[in-house]
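Omission of a single protein chain aside, the complex is shown with its protein chains in their original locations.
Per-chain residue numbering starts at 1, and chain names A and B are given in the order in which the chains are listed.
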Amino acid sequence: MGVVTTSLESMVNWARTRSMWPMLFGLACCAIEMMSAQASDYDLSRFGMELMRPSPRQSDLMIVAGRVSRKMAPVLRQLYDQMPDPKWVIAMGDCASCGGVFNNYAILQGVDEIVPVDIYVAGCPPRPEGLIHGIISLQEKVKGEKITRWS
Amino acid sequence: MAEYREVTMDDLRGLVTDRAITGETVLLNMGPQHPSTHGVLRLLLELDGEIVLNCIPDIGFLHTGVEKNMESKIYQKAEVMTDRLDYTNTIGNNLAFCLALEKLLDLDVPERAEYVRVILTELSRINSHLIWLGTSCLDLAAMSVFLYTFRERELILDIFELCSGQRMMTTYIRPGGLWRDVPVEFVPAVQHFLDIFPRRIEEYDGILHKNKLFQDRTKGIGLITAEECIQYGVTGPILRGSGRAIDFRRARPYSVYDRFDFDIPCEQNGDIYDRYLVRMEELRQSTRIIEQALQKMPGGPTRSSNNKVVPPPRSEIGISMEALIHHFKLWTEGFCVPKGSAYQTIETPRGLLGVYMESDGSPKPLRVHYHTPSRTNLQAMPIMTRNRFLADVVGIIGSVDIVLGDADR
Partner (left out) sequence: MNKHQTRAVEKIQKDFRASVEESRGEVALLLPPEAFIPAVKLLRDQYGYDLLILETAVDYWPQLEPRFHLVCSIWSVGDQDLLTLRVPLNGNSPSIPSLTSIHPAAGWYEREVWDMFGITFEGHPDPRRLIMPFDWEGHPLRKDYPLGYEEPQFTFNFDKISAGKPHPKE
């Protein structure tokens, strides 16, 4: 029985990592580097992320790229709630991880105040290779996930 | 903090027509997260079928509190935050801050530094126009242009990385000149870029200029007249596309722009197609300026030698007492700026950027205010979108070329 579940898990995780669709959530400067990572020099399509889906109902990965202000926080939480399970969050850049250069009234000090984050990518903005390293780390993390709920 | 409340009709009563309140017309929220809004912009559209009757922009989703934050940092540290405002034209923001500060301090800038500043600012202008071209064509469903422009952009980012170590947020232009001299590979790299770029501009033109689909989506759409532009304070390619050839590099010259020979492109109709033509011509004029600057660039120092403001070279700290004291004072206290105020205007790829800086004699600024082109141009959006189809709104937002970091600060 254990052999069946482990190979089932590895197949499910293989499918999840090789075709993760990110949601278009570029807020600020990191969005430009995310677009560079998607374009031809550093191609994200080779990781299965051919398209960036604007609709949260059709995506699994939310890359929060940029600073999140107090006015934007409820919007971000609502979009996260609208994504179907399984879902992952990458906090790209310093502002999404910890508030970055801006330590004031207007910016959330880290997007992990409102959504649970799986991977933090540092940099201001992180190079496209940095983002790709973050995505590969996420793929490693997902490969180790166990199936806990069978419904 | 992360809760939201429903918006009722009472909140909107003053903004939309009565037909919307009764339900005859539809209120559509083109929300902060949308593939074509180029950032986090919210547009409230009042639609009668497919025709837009009114468009109310709602900004503030990227408000960063930069102006208040700068008041609690010394000038050298406050400059780091300026890159992050208009993040497609990072060197231009640094330049505006440093020019205003040099005006307040009466600081000299060596010739070589001025020429390198011009070269980098024009490269930044090309960078911004390439991002504009890529993303606005992506909105109009010409996806291949996006991939081509980002390929060119990598060459420019390689040049920035060569000089400063960072691809985008360089903070390379400092008060008194540059952070340090450009490396030996700078001139060949820029020359290589200038050799290949004109043919690439022709490539983009070949895809779009006479393309019937592109012309159908852009000609006669998003009209604004020159008088309305001046009334609403709109500057930049929108004003030049509507018939007034006003460029603040000529009107209020700064740095060494008065020594270069370049034309100011101008078209008459004021629609999206004309703004496209103006920006493509600006790409060609920028390459012209860079060529002239490369030829005329002199040798010499790249930062002012006034050690009260500029840190002394590292090698002198071990041997000279004054150098050590200056270094210590600059790093612990910062330099004191005399009382007064200065307003410096520069021409960014979007329009006029004005930096108002006021000082009260201490090492921290009293007030720094940025008058940004994206916010002013966005104010004129309702005029451009009146009585057009919903599908045209996407093209119009692309042609106004807003960057929300600039509009919200």
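Operating definition for what follows: contacts are C-beta pairs under 8 Å (C-beta built on N, C-alpha and C of every residue); 3 or more make two chains touch, one makes a residue touch a chain.
The structure presented is a predicted model; accordingly, all values stated were derived computationally and were not measured.
The chain not shown here makes contact, within the complete complex, with A, B.
Among the residues B:51, B:162 or B:230, only B:230 touches the chain that is left out of the figure. Residue in contact with the omitted chain (choice from B:294, B:366 or B:390): B:366.
Panel shows chain A; residues 70-71, 77, 99, 103-106, 109-110, 112-116 of it touch the chain omitted from the view.
As for the chain not pictured, it touches chain B at residues 1-2, 11, 14-15, 59-60, 63, 65, 67-69, 72, 103-104, 106, 230-235, 244, 246, 251-252, 340-343, 345, 352, 354, 356, 358, 366-367, 369, 371, 375-376, 379, 408-409.
Criterion: only the chains that are shown with their structure count from here on.
Per the touch definition, chain B reaches chain A in the complex via residues 1-4, 31-35, 39-40, 60-66, 68-69, 80-81, 84, 87-88, 131, 134-135, 146-147, 150-151, 153-154, 157, 167-169, 404-405, 408. Chain A makes touch with chain B in their complex at residues 24-29, 31-33, 35-36, 39-41, 54, 66-67, 69-79, 101-107, 114, 124-125, 127.
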